[in-house]
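Let me give you the structure first, and then I'll get to my questions.
Omission of a single protein chain aside, the complex is shown with its protein chains in their original locations.
Labels for the chains are A and B, by order of writing; each one numbers its residues from 1.
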Amino acid sequence: MTRLSQEVHTASPAPGADPAARQSAEDASRLREAAERWRAEYAASVGAQPDAVNRSGIAIEPLYVPADAPPSFLDRIGYPGQPPYTRGIYATMHRGRSWSQRQLVGLGTPADYNARLRRLIEGGTTAVSLIPCNSVFRGFDMNEVPAELLGTCGTVVDTVEHLETCLDGLDLARTSVALNDPLPFTLLAFLIVAAERRGLDPACLAGTSNQSDYLSHCVANHMFFRLSLPGSRRVLLDEIAFCMGRMPRWNTLSVVGQHMQQAGATPAQAMAFTLSSAIQYARDCIARGMRPDEFLPRFTFFFDVSISFFEEIAKFRAGRRLWTRIARDTLGARDARAWRFKFHAQTSGVDLTRAQPLNNIARVAVQAMAGIFGGLQSLHTDAWDEALSTPGPAGARIAVATQNILREEARLTDVIDPLGGSWYVEQLTDRMEAEIERTLAIVEDAGGMYRAVEAGLVQRMIGESARRFQEHIESGEQVCVGVNAWREPDEGQTHLAQPRPDPARMRSHLESFRRWKAGRPAAAVSRALDDLTRAAHDDTANTFEQVVAAARSGCTHGEICARLRRELGTGQPLAMI
Amino acid sequence: MPHPDRLAAILAGERTALARAISMLENDARGAAALRAALRGRCGRAHVLGITGAPGAGKSTLIGALLGAFLGRGLKVAVAAVDPSSPVSGGALLGDRIRMGSHAGHENCFIRSLSARGQLGGLSASTGAVVDLLDAAGFDTVIVETVGAGQSEVDLARLADTRVVLCPPGLGDEVQALKAGILELADLLVVSKADHPLAGRTAAELRDMLALRRHGGAHPGAGTWQPRVLEVDAAAGTGLEALLEAIEEHRRAIGCGRRLQAREAEADTADTAALCARLAARDPFVTSLGGEFAGARPGAAEVALAIRAQHLNFNGTCHGGVIFALADTAFGLASNSRGRLAAGIDAHVTYHSAVHEGERLLARAREISRSRKLAVYRVDVERADGTLVAAFTGTVFITGAHPAGEGTSSRSAGGA
Partner (left out) sequence: MELRPRVLVTKIGLDGHDRGARVVAACLRDAGMEVVYTPPWQDIPAVVKLAIEEDIDVIGISSLATDHLIVPALIEALRAAGAGDVAVIVGGIVPDEEVPALIEAGVAQVFHPGAPLARIADFVRSAAARVRATRFPDAR
């Protein structure tokens, strides 16, 4: 695999090109040089790989480029792994390394979670994720919420010991752990303490603080929104600063467009608001004295992929191109790793229907394809029964199989950015980029994302979009198969949901938590919480450092959250219609 | 008169009874007029605080902060929050409560959201009665949130003892616009969101305007009170103490009953009911027919009649003339309820269903339009179960003279 694809190209010049324009000799050499660089990088990381050949015996190149590329080609589209990264952030993309599949949802008690995890470990997994129970998400301990709800949406993890039980048997130094862990990042603190107890240096921990983007939580009235806006702003910066020095492999921030698109933002708005949030966080870090080249490479992004196939592909391509410009020109990052727009995507649950629910398998497949062609780094496919209830194991299996089918049967990954060069896709990418920039400007005019969210501007814009979309569905303008079109008379099938956690086991988890709490050294706990209070009111202190210390002293998740709510204010939803 | 048990529950501040009574007043349901009458004489104990300002000025948030302070002092507090309704559907999204924070759950606190139901000036037609009800129910403080819109000066004066007008920090132009409207009636002018950079400037402009006005003339209904300007950041609580003090000072200076005094100057609902009852009692025809006066408010009246043998026609059903007479009586009272003599000049009736002996009819007259000289009324004659018996439309000529001795009926509409 050494040939470049100039000989086999079928694509046409990029849109907007003036066909009459003559490439200067300089342009030609720039193009040659970019192609050489791509080829070298590709070969270096993929090595000698057998040619991909299709069923008709035709060899499939890893990349196709136009034969007569106009001068604008390199600036707007270029090669994968090269700015502006329109075609992907790595030279090899999925041909080199597939995306990570993150699927683990654990319900019930830590022991229940561990039982599932062990099966994954046996299968050789290198990436796990932990979704805690909604009681944890809201910032409470298990004894503070209605018992009926415990463990129905995730695992109940309130202490270091609970996390230790969850991850028992897992090699922490060798596994990437994705924690759904909104600020004040108690789960990360528990993980650090668990590592220390095993005699490990926390520097070896790799993974991501998912759900650290408090602005998105505030906008979507998400249950993750635990602390007031100013309090959240403070604690997030403390966590980034803490990890910067000590945990170089930890992705401190995942900027989330998903909640906003789920709440009704259009794909262009969701991308724009996410980029605006990233700009806000970066500026906050810079104001705190951190350098973009240091913190930006540890930012990741997380998006929804809807069924609007080409729109989503263009959204991701445009977002990647814009982020390169923002990171380099607006934020002043010099390191190319800071310009790379790494993102996880989840297929959108909003598109799934309850009517004719098996149709959802097809929907998820199309959404996943859009994400793959959009160049994602990590993918979660929803189970078809998500629209009916918490998905059962059979649904989860099909969701994983969908990814395997797309990659290994359909071979969607043979060619990097296979839709690049399509007149439609390239023009749509340009149009989406313009639309995203328009929204970026609105937010910028409002004083940046923090101010725009505080004033309710973003919420209002999303609310209007949600309303419009619903009207289109009600009017039939937006077809929804089985709902407003192609309805079938008999839809009375019942579906077997994920069983609720065993009440007896949950009760005993709760009891033992109560006993454990009563047996703690109370003085150490209250001292640690008071230290947290002091840190909250001392601008020179790092609150996250104190959260870790509190975890070390045996404070529970709920205690830490309650103390910070008291000192920094509770996250109040801005309800508006 | 409402059922004595129910009235007792309302006066005791029993939550469900109170809530139902408010709905009754809001919907002007049967019995509302009687309830209004029963409340009369039981009001005047509560201090009524009116909070007015443009949408988004920060009224609900401020009320949330005030609630915290009042409840903290052990007071019982009720809030009536009026939200504009959708002009298209008549529906409303009542969202003020959201901003009043966690105090809504306090046992000494009662919050009710009212829809303006298309009323200009942001006051629903029944707001005054609702405030009376909350007053009579034993709340120490009643807070009314309204969207001021220029038209409500008079209403607000009748509604609140202490009137707080809220101005968000803004530019001079907006303040000028305010001046033309509700600013004129403020006892206290509060610049909200005092944390905003423009707040200080807005406060200064308002003070200038107040100073100008002091030279200009008296402040209607203010007595010796000098309006003043305060700045409050309700979110952080800054300036709240000063506002509470000013409110208290105004209460001591002007007293709780000002809204009642302001109201007495006009023919209010209870007066109207009394006036109409007297008019009906002096009407020999109504008496001989057996009609019973059932309530009135400005522009509306109700008269009931039990159908007896003497009302029947040769066919054994109620005579059309009786139904017409019943409707015409309600029409006459409604058109004379505003204290101006009105004479009927045209009337028309459509009969919808036959009525039999033993049935009880209610004629409900309401004003459709009223100009200086002419007014049009619609009267529905209904059975006890609400089915429509007859629909009546009538027009009066307003003579301009006050009914001599309150109603020689010879030229008034009812006796025409």
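As a convention for this text, a contact is a pair of C-beta atoms (placed from the backbone, for glycine too) under 8 Å apart; a residue touches a chain by one contact, two chains touch by 3 or more.
Keep in mind it's a predicted model, so treat the numbers as computed, not measured.
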{"item": "Options A:404, A:470 or A:526, residue touching the unrepresented chain", "value": "A:470"}
{"item": "Omitted-chain contact residue, chosen from B:11, B:75 or B:98", "value": "B:98"}
{"item": "Identified contact with the non-displayed chain, of A:336, A:355 or A:525", "value": "A:355"}
{"item": "Touch residues of subunit A, complete complex, unshown partner", "value": "134-135, 137-138, 145-146, 148-149, 152-153, 220-225, 262-264, 353-355, 387-390, 463, 466-467, 470, 474, 480, 483, 494-497, 572-573, 575, 577"}
{"item": "Interface residues of subunit B (partner: the chain not displayed)", "value": "15-16, 18-20, 22-24, 27-31, 85-86, 88-95, 97-98, 104-105, 110-113, 115, 382, 384, 386"}
